[in-house]
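Just one protein chain is left out here, and the rest sit where they should.
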Amino acid sequence: MPINLLQATRAHTLALAAPLSDEDAQLQSMPDASPAKWHLAHTTWFFETLVLAPHLPGYTVFDERWPRLFNSYYESLGPRHARPQRGLLSRPSLAEVKAYRRHVDAALADLLPAAPPEALALIELGCHHEQQHQELLLTDVLHAFSCNPLLPAYDSSTPTPAKAPEQTWLKHPGGIVEVGHDGRGFAFDNEGPRHQALVTPFEISNRLVTCGEYADFIEAGGYREPLLWLSDGWAQVQALGWQAPAYWLAPGDPRAPSDDWQVFGLAGVQPLDPAAPVMQLSFYEAAAYAEWAGARLPTEFEWEAACALPGFDQAADQAWQWTRSSYAPYPGFKPAAGAVGEYNGKFMVGQQVLRGGSLATPAGHARLSYRNFFPPAARWQFSGVRLAR
Amino acid sequence: MPINLLQATRAHTLALAAPLSDEDAQLQSMPDASPAKWHLAHTTWFFETLVLAPHLPGYTVFDERWPRLFNSYYESLGPRHARPQRGLLSRPSLAEVKAYRRHVDAALADLLPAAPPEALALIELGCHHEQQHQELLLTDVLHAFSCNPLLPAYDSSTPTPAKAPEQTWLKHPGGIVEVGHDGRGFAFDNEGPRHQALVTPFEISNRLVTCGEYADFIEAGGYREPLLWLSDGWAQVQALGWQAPAYWLAPGDPRAPSDDWQVFGLAGVQPLDPAAPVMQLSFYEAAAYAEWAGARLPTEFEWEAACALPGFDQAADQAWQWTRSSYAPYPGFKPAAGAVGEYNGKFMVGQQVLRGGSLATPAGHARLSYRNFFPPAARWQFSGVRLAR
Amino acid sequence: MPINLLQATRAHTLALAAPLSDEDAQLQSMPDASPAKWHLAHTTWFFETLVLAPHLPGYTVFDERWPRLFNSYYESLGPRHARPQRGLLSRPSLAEVKAYRRHVDAALADLLPAAPPEALALIELGCHHEQQHQELLLTDVLHAFSCNPLLPAYDSSTPTPAKAPEQTWLKHPGGIVEVGHDGRGFAFDNEGPRHQALVTPFEISNRLVTCGEYADFIEAGGYREPLLWLSDGWAQVQALGWQAPAYWLAPGDPRAPSDDWQVFGLAGVQPLDPAAPVMQLSFYEAAAYAEWAGARLPTEFEWEAACALPGFDQAADQAWQWTRSSYAPYPGFKPAAGAVGEYNGKFMVGQQVLRGGSLATPAGHARLSYRNFFPPAARWQFSGVRLAR
Partner (left out) sequence: MPINLLQATRAHTLALAAPLSDEDAQLQSMPDASPAKWHLAHTTWFFETLVLAPHLPGYTVFDERWPRLFNSYYESLGPRHARPQRGLLSRPSLAEVKAYRRHVDAALADLLPAAPPEALALIELGCHHEQQHQELLLTDVLHAFSCNPLLPAYDSSTPTPAKAPEQTWLKHPGGIVEVGHDGRGFAFDNEGPRHQALVTPFEISNRLVTCGEYADFIEAGGYREPLLWLSDGWAQVQALGWQAPAYWLAPGDPRAPSDDWQVFGLAGVQPLDPAAPVMQLSFYEAAAYAEWAGARLPTEFEWEAACALPGFDQAADQAWQWTRSSYAPYPGFKPAAGAVGEYNGKFMVGQQVLRGGSLATPAGHARLSYRNFFPPAARWQFSGVRLAR
């Protein structure tokens, strides 16, 4: 484990929460999202419960009433506060949660010098776990802010996305490819075992679909043509009245009047940049767009195989990329032993794999073999589209 | 209008919010409840919109984006932020809302010396409106805290309820009685016109039903016997698993382990006091208890007529008292003119009248003719039971 | 008990079901409605369970598995098939249910000559109970047929409603009036005790509101003006998209294209008759119309007091009339003893009283003191509006 990963990770989470008021950190805008304060506490609970309690002799739990508040979904680790009610925990306060972090950080510092290998492995896992929550902290805050008619900016200095290069198709010859984690460095259990997969020859786009291209799809009536959509997707379009990506503001929106499309993001409301990648799309929208564009979404193995092709751009720095692959176990997959075995495997149904990484993914977190996953209707992530054919 | 009513009312709201952190003030635990911060802002919006804007020349709205956030339900005053999403308004902050209060208070102070009578009447209405929200602020905070497994105390110095006197039946001879507001002092429009009503001879209890008596009902299987319940009430019992009043903790509850019943309230978790009035009951539970006790609930006119009987205790200082009367207009009722006409009349269906007042009702707010109202399933108010027969 | 009431009632139910196919009689279009076959069986179960089982020595239950299928809501009479699933009982067949009726009718004929008074009283109650279900059979079939795009006619020979007389206001002087059943002939328990009520002087319309008048309300934007509506009613209008009474077809409706409004009823789709009473209205719509018309709905006591005024027309032959009174117990009300005590009292919350009777009410069923009741959102009854002021 890189020696300073723990410190850097813990510090970065606090830095991400710095622009938030106590009130901001309290918000839970839907059952699938969590308050920033809860992310701060849950990632700490993870270390306390899985590392300190079993591995640091004499460690005293910070507050014995808190584990039930901050356990997320580990059935083997006891009862849990209901997920949709995380936003009702005004106590403990943000200050108390930060004290909890300091308490646990200090104990981890005590443990580290003489930590046995299994503890070190769990600490490393805890760091990558916390990095995941760093991205969720941002996506969840952004969703909460999107529900406020004032549309506040998380951080108005957030850099604007890079302009897209010209679109080209990269060719892959197909054949047997090696996929999955190669064992060098950290990986989640769901990235293995590394194995062979057979892919048919295909082409893949060098870059993500842009806002300008997606605006053309809208303009062409994409949200009104059922034949472009998967059946479940069309049902969502009709039930929820989707007409554009989640955070697009149509011309004339009363919350931020303008004659043109605008996009709400971490920097607040900004004019739509036609060259920026489209984001905050559901899988359904990604698939409908691909259908309209005469293309399709890549499978996760195509994506992984193509990533090394010359010219493959915007791999992990802009938006996660929906794939046509559902989230399923690799051949020979075994969940990690112990409670952390609940980390990944039990979610392997009803979700689509996203590959790559996003502008909100912490440095060093993404990998070629990384498998992100969300339900096909999810729109609050930094999720975009790369076409294949 | 009493000269210092405005100042006292405005100050009291702030005092009620004083024990709350920024995070506490942000909580909305159900669509029917509002965050404390929202109560602070909405009551201020009421003065700004209905008093200052029309009556103070040159008044500048504090922030023109805020009225849509803090309008509650006035269709004639423009679009509104969705009620169930009030808890997502982390911005404006509590500090900003307090600044808003100061801005409006200062403008009201400017207006007062030369305020025309119609402005004064609206200011008085605004004070009584704010007093209503003072009680709601407390009931809503209490509900939010009840959703936190830590069960925090709002104010641990809250006095415990007085012991109930011995129960007796007070006799009323019936006949034509005068009901409704007599025109002396302030009243809401729904309290008039004053008119005659005919009541049959009846008896009414001198005091409220106690926790000890209600515990007997539970012990006797009251929540398991459908024949005691109104049909809608029994459906609620089954659908929601009701087994006791909303904030009672059964022996052994993991949130606050004890061998006996306890009750969560403003002072936190306290041992159940058998002599204290039972509260946080729905109308359905009140009616089922009365049926079990061989009695019934009084009508609102019986209540009003009986209030003057010697020995009538706990009229307005402990808990609102569910009546058998649905909330309906009095003969000749006319809503107040203008936007404030939306205040009461449009809610006159599907609700039951409560009479009296509670430990959370601000001093000077309750009246003999006062008509509180809630849906029959509501359990988060300081609502109790007085029997009649 | 009139000697031939039983025979006539039992025969009339069968006659009402005669136009229905086996498939029609199977339909349940919403949880609040029941299949015609179920009405045929339930009314029979009522006699079997409450009359024959206790009073006819040696009576054998037709099929011991059926009582749980055909008990409606009597908690004291055992477990029940879930109400929303009545439409799934393809077995027993309609033919078997008719055999059940014959079996019970024969047993009742055996019992009648020597029936003790309490049995006779229950038989009379059973007849009036069955008459209620006769009207429900029609309203439920009509609702089910309204869900079929073919809009079939129940009986195309159903007579068209009489033309409305010219509208006038009848004056009532107010004062103490006697209300409730006077003890002559049959009444349900909820119609008593007879008692005095005090009414303020008022005026009441001589007839019901017509379709033509209601069309003016629609034309004037009544369904788009929130200030006309009770708050709960406006919520329904928005949630369900109400734009007209339940069975009105707007011009151009694809199910029965026409240039004008049409109305679906027992005779199928017919041109809207401006002089016919408007029906299939909710309480909310009735109240909003009254508000728009500068009037109000009468209370149930006003209605009862006014019924004897010269010129009071359309009392009980066209449509039930929503009153401003919620359904509550009269002073001194006691439910009937035994299981039949569940008949009325337990529904006394959350419902509005309707007075009068309708074109679907069987002859001899309605009374001056009759209290019909439905939730304020109900629209599938023959319910209309009589104005007061």
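Chains: A, B and C, in written order; residue numbering restarts at 1 for each.
Basically, a residue touches a chain if its C-beta (ideal position, glycine included) is under 8 Å from a C-beta of that chain, and two chains touch if they have at least 3 such contacts.
Computed from a predicted model, the values in this text were never measured in an experiment.
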Contact list for the unshown chain, restricted to visible chains: A, C
Chain not shown: contacting residue from C:A114, C:L150, C:A337 or C:A363: C:L150
Sole contact to the chain not displayed, among A:T60, A:T168 or A:Q196: A:Q196
Those residues of subunit C which, in the complete complex, touch the missing chain: 21-27, 29, 37, 65, 68-69, 81, 85, 87-94, 144-145, 147-150, 152, 254
Residues belonging to subunit A that touch the chain removed from view: 73, 75-76, 176, 195-200, 202, 226-227, 229-234, 283-284, 287, 296, 324-326, 328-329, 331-332, 342, 346-350, 352, 376
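Criterion: only the chains that are shown with their structure count from here on.
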Chains touching both subunit A and subunit B: none
Chain whose Cα centroid lies at the greatest distance from that of subunit B: A
Subunit B on subunit C, rotation in degrees - Cα superposition, rounded to nearest 5: 180
Gap in Å, rounded to a whole number, between the CA centres of subunit B and subunit A: 44
Centroid spacing, where centroids are CA-atom means, of subunit B and subunit C in whole angstrom: 36
Distance between the centres, which are taken as Cα means, of subunit C and subunit A, whole angstrom: 56
Subunit B residues counted as touching two or more neighbouring chains: none
